[in-house]
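Every protein chain but one is kept in place in this view of the complex.
We call the chains A and B, going by the order they appear; numbering starts again at 1 in every chain.
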Amino acid sequence: MSDALYRLESVAYRHAGRPEPSFRLALDALTVRPGEVLALVGPNGAGKTTLLTLLGFLARPASGRLEFLGGDPWADGERVVAARREAVLVTHHPYLFKGSVTANIAFGLRLRKLPDDEIGRRTREALSLVELDGWDGRPAARLSAGQAQRVALARALALRPKVLLLDEPTANLDAALGMRMEALLREIGPGQGTTVVFSTHNFSQASRLADDILYLSDGRRVEFSHENLFSGRAETDGKKSWIEPRPGRRIVFAGVRRGHVTCVIDPAAIRVTAAAGGPDAAGGANVFRGRVTRMETTDAATALVRVSGDLVLRAALPVRELEARGVSLSGEVLLRFEPEAVEIVGERPADGAKPA
Amino acid sequence: MILRELALAVWISLKTSGLAALVASALAVPAALFLAGREFRGKRLILVINQTWMAAPTVVIGLLFYSLLSRSGPLGRFGLLYTQTAMTVGQVFLILPLIVGFSYTALRQVDRRARPTALTLGATPAQASRVVLREARFALLVAVLAGFARAVSEVGIAMMLGGNIRNVTRNITTSIALETAKGEFRNGVVLGVVLLVITLGINILVQAGFRGRDSD
Partner (left out) sequence: MRLIVPPTRRLIQALALTAVLALVSLSSQLSAKTGDTYRRYMSPSGSASLDSGASFTDNDRSQGERPARTKRSLMLATTTSVDATGLLDVLADAFKAETGITLKWTAVGTGAALKQARDGNADAVIAHARKLEEEFLRDGYGVNRRVIARNFFIVVGPADDPARLAGAPSAAEAFGRIKASGAVFVSRGDRSGTHARELELWALAGGPPGPPAYLETGQGMAETLRVASERRAYTLTDTATFIGLPLLAGLRPVFENAPELENIYAVMAVDPARVPTARYAEAMALIAFLTSPRGQELIGGFRGKAGRPLFEPLAGTPGVDLLK
C-alpha cells in the first residue's frame, strides 16, 4: 500500500475562469507505482494535460485527496517545492529560457546546488541521450520545434527526477526520431527507476511503451478494453462513416468523421451466432465471420470468445447462451454489432498534419 | 562658473537622480511584478491611476512635497526641505509611475509559460519570479533608464525642493536656470550640452544594448 508513488482519490480540478470555472477533470481513484510507465490516452480536451499538471504539482486539486510519496505535497510551501523537484513536467510546447541550450539544462541543476563539474557532466549526458551532442552553446531561440522539445526533455532528464511527466513527447518529432525517443523512454523507466507518465493520442505508442493505460474522455476516466481496437482512415457519406482495417472489411460507425480515427468495440455489444454453413453473403454493416479460437470465462457468468476471421474480434456473452446460440470452440460464427456500439477513442486530422 | 562648481553640479544631478531611479525601481519593479502576475478586481483602476500620474507636472509635485516637507508642514520635523534628500524624494514620486508602467509592459511580454517552467524544474516561487525578471531584463533596464532620464532632466522639483543651493542642491538643471537668469549663457550652454550628452548617451546605450541582443 505504502509503496505507491501517487495516490489520488476523488480528485477534481476546475479551471478558474470567467464568468465561472470550467470543469476539467474528475478522477475517482488512481494509483501510480514507482518505476511504472503510465500512458494517458484520450482526445484533445480530455484532461490529459490537466492530470499531468496536477501530478507535477503545478496546480492544486479543487477537491479530493492527492498523496505523493505517502504525504500531502500541498501541506506547506516547502513540501510543494520539494515535490516539484521530484516530478518534472515537460509540456507539449515547451518553453526554453533565453540563453544557450546549456543554460537551460543547467537551470534546474543549479537550483539543486550541484557542483559545476557535475552540472557539466549531466548536461553532456542528457544532450547525448536526446541526440543533440555538441549543441551546448546554441542559443535556445534558434532551435526548431523538434529540437526544442528534445532540449526540454534533456533539461528534465538531467535532473534525474523520480517522476517524468511528458505531454505528447513525440508530437513534434518526425517518425524516425520519434521511434528513437520512444526507445529512450523505454529505457529510462526500468533503467533508472524513473516513473514515467506520458500522454498521447496514439494508441499504438501507448500500447508499445506503457505498462498501464489510463483512458480519459471529457475529463473522466473511461474504461476501454483494448480489445477490438482498430484504426484507419475514416470515410464518410455524410451520415455515417467507416474505416476499412482490411480491404473490403468495413467497420461502420455513427456520425461524420474524417481523418485518421481509432475505435474500439465493446465486446459485450457484439452479438454472436453460429454461422450457417458455407461462406456467407451476410452483407450489411458490421457483420463479420470467423472461427472461435479461444474461449474463456471472465467471471462466473460471462464468457469471452476470440474470433479470428476477417478481423480478430472478441465478444462477450453470458455463459448460458453459449449453447443456445451454438457457439463452440473452433466453430464458425457470425459477429454483428450496431454502428452505435463503435466508440471513437482517437482522432487525428488526415495524415501528415500534426494534432491541434 | 568655475570647473569645480560645474563638476559638482553634474555630480549632484547624477547622485540625486540616480538614487531616485534606484529607489523608485526598487519599489516599482516588485509592484509591476505583482500586477503583471495576476488578475484581480481593481487592477484596471490601479493601472489607470498609474497612467494618469505619469503626466503630473513637476512643479505640481514640487509644490505638493514643498507643503509636506516644509517646517510648517506635516513632515516638517524631519527638516528635509532644501536638501538633496528632498530632491530625491520628489523625483522618486515623479518617476515611480513611469517605471511601474514600463516594467509592467515588459513583464507582460514575458512568455506565460516561463514561470511554470521554472517551477517544474524545481524553483521556489521567489526563484521563479527572479526567472521572470531575468527573462525581461533588458526591457526592465530600459524602464529604469527611462526613469533616470526623466529625473535628471526635470527642473521643477529640483528647484522647489532643493533650493538651488550652490554645491549642495544646485544640479545641472537648476544651474542652467540660474545661469540663464543671470545672463551667463556660456555657462548655461556648457551645462546644457553636458545634460544632452548624458540623456542622449543613455539612449544610445539602451538602443545598442537592444540591437546586440535582438538575436537572443
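As a working rule, a contact is a pair of C-beta atoms (placed from the backbone, for glycine too) under 8 Å apart; a residue touches a chain by one contact, two chains touch by 3 or more.
No experiment lies behind these values; they were computed from the predicted model shown.
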Legend entry - Chain not shown, its touching partners among those shown: B
Legend entry - Candidates B:50, B:103 or B:164 - the one touching the absent chain: B:164
Legend entry - Of B:12, B:100, B:136 or B:151, the one touching the omitted chain in the full complex: B:136
Legend entry - Missing-chain contacts mapped onto chain B: 70-72, 79, 81-82, 106, 109-110, 135-136, 138-139, 142, 163-168, 170, 178, 180-183, 185-186, 188-189, 192-193, 196, 200, 203-204, 207-208, 210-211, 214, 216
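Here is the rule we use: only the chains that are shown with their structure count from here on.
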Inset, instruction - Note which residues of chain B are touching chain A in the complex, please. - result: 111, 113-114, 116-125, 127, 131, 134-135, 215-216
Inset, instruction - Going by the contact rule at the top, pick out the chain A residues touching chain B in the complex. - result: 56, 58, 77, 81, 84-85, 87-89, 91, 93-95, 97-99, 107-108, 111-112, 139, 141, 155-156, 159
